[in-house]
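Only a single protein chain was left out; the remaining protein chains are all shown in position.
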Amino acid sequence: MTTRISDRAGVLAWLFLLPSVLYIVALVASPFVLAIAFALSDVSAGDPSYDYVGGRNFERVFDDPVFWRSLGNTFVFTGISMVLIVVLGKVLANILVADFRGKWLVRFLVLLPWTTPVALSSISWLWLLDSIYSPIDWVLRFFGFLGPGENLYWLGQPGLAMTSVIAVHVWRLTPLAAVIMMAGLVAIPRDIEEAATVDGAGYWRRMFEIKIPLVLPVAAVAALFGAVFTFTDMAVVRVLTRGGPNDATQVLASWAFYRGIEGGDVGQGAAVALFLFPLLLAAAIAILRVVRRIEVW
Amino acid sequence: MNRYAVRRVCARIGVYVAAIVAALLCAGPFLWSLVTAFKQNRDLYDPTNNPFVFNRPATPDHVTYLFTDTAFLTFTWNTLWVGVLVVLITLVLALPAAYALARLDRPWSGPLAVAIFLVYLVPPSLLFLSLSRMVVAIGLQDSTWSMVLVYPTITTPVSVWLLMGFLKGIPRDIEEQAMVDGYSRLGAFVRAVIPLVFPGIVAVVVFAFTLTASEFIYALAFVAPTDQMPVSTGVPTQLVRGDVFFWQSLQAATVAVAVPIALVFNLFLDRFVAGFTMGSVKG
Partner (left out) sequence: MAVVEVRGLVKHYHGGRVHAIDGVDLSAGDGEYLVLLGPSGCGKTTLLRTVAGLEEPTSGDVLIGGRVVTRLPPRARQVAMVFQSYALYPHKTVFANIVFPLRAQGVPPEERHRKVRWAAELLGIGPLLGRKPRQLSGGERQRVALARALVREPQVFLLDEPLSNLDAKLRASARDELKRFQGEIGTTTIYVTHDQVEAMGLGDRIAVLAAGKVRQVGPPVEVYDDPADTFVATFIGSPPMNLVPREGRLVGFRPEHLLPVEDVRSPDRVSVPLAVDRVEYLSGDRHVYGVVSRIGAQTRVVARLPSTVDTAIAAGETHDFAVDARRLRFFDRDTGLRAEPVRLGS
């Protein structure tokens, strides 16, 4: 018997990784490079020929007040969403790991927002936030917070529109955050908690001095992943408001789509989308730092 | 003694109240969608009507309309088979890659794992412009196959990381034992490792399918003809005509898609949670 290829770890490692690497190079790395090339060109839907124009797309983007508005909105959208998602996700995770009857049903109901295709759940919300028929307005009228025939126009007013977009996004991602944090909670060795109980620590003390510190690394990773996701996501915005009213909810991703696909100005769309990358890179470095700290711990 | 008993009862009640509130907040819109789907137009389009109950007799018309007069079943079918193919491709790519990174101990496996993680950070919103050009260039525009080709870019990096976590949880002894027992490295992977990593495979299948079913930026950018669309773009396209929304049918579609996916996900939730745990614990 002699050595075959299937014995050699070095060769196998290459064979095992090659398909993934090739695939990623072909469909992530090359479009990424292409995106950079587009950002430096005047390619558009009407004129697909490639002409190098240097930084002109970027100049035009920077001159556009909508870009700055989108950038600000992106940060507001991401920041507020993340805080809410992490806090609510932690609360939800605690509920889901508790022991009670009908847990299966509750878990099923709680998972719905995450497992439903976002395009569809957002459309459901579109009706919930409708300018005339909104059931939320109906409830407010029922309790007398709104006069008869009055409406809030959830998606028609800048502040409320942003609130709505954030609320729907939080609603949809909180279950996933909860699942990830459940993992963190489950991973806490039972004896640590039992030791604390024997030591006389009550529920809240155990929560704040044992569970939260121990879950923190996992929560941090979940938060950063979520932040990256939120930062680049345009699904909710696109369905609910299309960036309106008057670009009040426009985020970078939705604006890039609007410019690049619907407006046909590929060069500018690419320039806007590319602007996401340095911010993502910063987030990535932060994530890796946290992950490394977990591994040391 | 008594004080503790009271406390215990309060804690139990607290758990139930919290669970019910959480369930209502998350699933409320769906329960309401379910009611809405069976409402008559004259019931729905009256702002003074209570939106949570039937003010007029329920009607199945709009639900029937969804299934008979729209391509909803075609969309569902497209989502389903695109999802299945994407899951398969994801597994074929991610399982060996994760094994190589987790176990085959090459000096470059650390940096490469980080590189794959970075791929996850390159979002569809950054790539869809150039990808839609590439899809046109290879002649797959307006075809469901474009999604089969491109969606694994979203699912593979996450799956590699998830599977690495599971693989690190399997004791090395087991595969070394298989090698001493007379199998090659590849044989040990196929016969001893894959059966043990099965829970991880299940987690990846569920997660990848959910991601695929939800995706809609690429679908929107690549596919225009209705008969090629997945649920997430097809339903809005057919049931929103300009300013006219077919509300009841839209709500019916949402519920019809959401419930089965959530049911399956719930079945595998514990395994999914276990996957994340193993990823965070050093193997």
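Going by the order they are written in, the chains are A and B; count residues from 1 in each one.
Everything that follows uses one rule, which is that a residue touches a chain if its C-beta (ideal position, glycine included) is under 8 Å from a C-beta of that chain, and two chains touch if they have at least 3 such contacts.
Model, not experiment: these values are computed from the prediction.
Participant: Touching the hidden chain in the complete assembly: which of B:Gly110, B:Pro171, B:Pro225 or B:Pro260 does that?
Facilitator: Of all options in B:Gly110, B:Pro171, B:Pro225 or B:Pro260, contact with the hidden chain holds for B:Pro171.
Participant: Given the contact definition stated above, which residue among B:Val15, B:Ala113, B:Val136 or B:Met179 touches the chain not shown here?
Facilitator: Here the residue in touch with the unshown chain is B:Met179.
Participant: Which subunit B residues would touch the chain omitted from the figure, given the whole complex?
Facilitator: Interface with the chain not displayed, on the subunit B side: 171, 173-174, 176-185, 187, 191-192, 195-196.
FYI, only the chains that are shown with their structure count from here on.
Participant: So in the complex, the part of subunit B that touches subunit A is made up of which residues?
Facilitator: Subunit B residues touching subunit A: 11-12, 15-16, 18-20, 22-23, 25-27, 29-30, 32-33, 36, 44-45, 47, 50-52, 79, 92-94, 96-97, 99-101, 104-106, 109, 112, 114, 116-134, 149-150, 152-153, 156-157, 160, 184-187, 210, 213-214, 216-217, 220-221, 231-233, 235-236, 240, 245, 247, 250-251, 253-254, 257-259, 261-263, 265-266, 269, 272-277, 280-282.
Participant: Which residues of subunit A touch subunit B in the complex?
Facilitator: Interface residues on the subunit A side: 4, 6-10, 12-17, 19-21, 23-24, 27-28, 30-32, 34-35, 38, 91-92, 95, 98-100, 102-121, 123-128, 132-133, 135, 137-138, 149, 171, 174-175, 179-180, 182-184, 186-187, 203, 217-218, 221, 228-229, 231-235, 239, 252-253, 256-257, 260-261, 266, 269-270, 273-274, 276-277, 280-281, 283-284, 287-288, 294-295.
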